[in-house]
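Missing here: one protein chain of the complex. Every other protein chain is in place.
Take a look at chain A:
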Amino acid sequence: MKNKIRIGSGAGYSGDRIDPAVELIKKGNLDYIVFECLAERTIALAQLQKMQNSTLGYDPLLEERMKACLPDCVSNNVKLISNMGAANPIAAAKKTVEIAQNLGLSNLKIAAVFGDDVKSMLDFESQTFLESGDSIAVVEEQIISANAYVGVEGILTALKEGADIILTGRVADPALFLAPIIHEFGWTLDDYPLLGKGTALGHLMECAAQVCGGYFADGALKQVPNLGNLGFPIAEINEDGSFFITKLDDAGGMVTQATCKEQLLYEVHDPTTYLTPNVVADFSNISLKELEKDKIEVLGASGQSLTGKLKVSVGYHDGFMADAQISYGGSYAVERGKLAIEIIKERIKINKIEIEDILFDLIGVNSLFKSNGEQTNPAEVRVRVAAKTATKEEATRLVNEVETLYTNGPAAGGGVSKSVTEIIAIQSILLDKNKVIPQVEIFKSNL
């Protein structure tokens, strides 16, 4: 059993950069690399893809990431854990077997962890959305997906089976980090203070660059070195749950008390009560200590027993979004922007365009003309009309009305853009934890 382990964070969201992850695997002296790639809505989009093709529904960058990372993971003995399985962990695992074999990597154990899909368990008679308070029956016909945020259990099983690569569906983000810590140190699932410490680590790491200088520089007081080559973080944790966050010496960015504080509170509500499937973590007594440059020790995280409930994200079709824009520059740009908005309001009435909600914005700095001389203030405005409609047709009618401002609107309107996109909305419900059974299937790469 190890007395300390090092975990790298290889992605903070589905589309994140791949090169910093490869750098970490090569030079980070890691035991594990974790890729968190599943935003609230991503799994609903993946489910739609799976419905069209049963071999898809996993992360769109899975193939590219695996090709870039697997050779160094194998040569440096780094295990990989990720929720890139999205709506289809089995297909993701099979695809990864194929990629490994094509790379000449044999004897890899690749685990699919699933059981988070609870769509068949939805109870339309009694369950209500936490956000709106509405019965879920209101959107019954439009529901695409329902996935529970599960805990460490499935990943632990896969680790016990000796998996080298673990691909999950929906898992609470910090659990991706907490699971290997529990596995390596033999922590028990009822040692809540320790689980709270591991959860704090996971929470700090799950957004990758956001703890080492990403989403931080303010253009003035808060400077971050070498943002173009921003590194991803490494956490090193001891058996007693004490840990520090650091980065590679030659990577851009920085790990400071300030970057850690911002990330510690990111997406947190009550810091004493951070709800996860395995522990109610308490971040309120955390203190930070700079051990050396770019190395911050995190002390004092704790935790209490469970709620017995899991959060379930329900994804459903919720109409369409129209977005159309047009720009005006020079004197009276704002007046013309406002005039354009009044014209659109009138066109909506005349043509009876059915809209559920609409927003009018004025945007802009220097998109029309790069000038060194004197300019009006503001030099330009970009009118943005954004609306929610029940149908694609109504959304299209609206964006086309904005386009007609070219020939029918105020003077010198330019650069129209228009888009119509389907809205996939997410709301949450709670489900008893004991109803959700983790499942694991292991595949092997053979040459």
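Criterion: a residue touches a chain if its C-beta (ideal position, glycine included) is under 8 Å from a C-beta of that chain, and two chains touch if they have at least 3 such contacts; residues count from 1.
Here is the rule we use: contacts and distances are computed from a predicted model.
*Asks:* Out of "AtuA-like ferredoxin-fold domain-containing protein", "Heme exporter protein C", "Imidazole glycerol phosphate synthase subunit HisF" or "ABC transporter permease", flag the one the UniProt entry gives for the chain missing from this complex.
*Replies:* "AtuA-like ferredoxin-fold domain-containing protein"
*Asks:* Of A:Ser75, A:Asn102, A:Ser287 or A:Ser305, which sits in contact with the chain we cannot see?
*Replies:* Touches the omitted chain: A:Ser287.
*Asks:* Which listed residue, A:Glu239, A:Asp361 or A:Glu403, touches the chain dropped from view?
*Replies:* A:Asp361
*Asks:* Pick from A:Lys50, A:Arg170, A:Lys247 or A:Arg384: which residue touches the chain that isn't shown?
*Replies:* Of the listed residues, the one touching the omitted chain is A:Arg384.
*Asks:* Touching the absent chain in the whole complex: find that residue among A:Ala86, A:Ala425 or A:Val440.
*Replies:* Counting the whole complex, the residue in contact with the absent chain is A:Ala425.
*Asks:* Footprint of the hidden chain on chain A, which residues?
*Replies:* Here the touching residues of chain A are 40-41, 131, 215-216, 218, 221-222, 258, 261-272, 283-288, 300, 318, 321, 357-359, 361, 363, 384, 386-388, 423-428.
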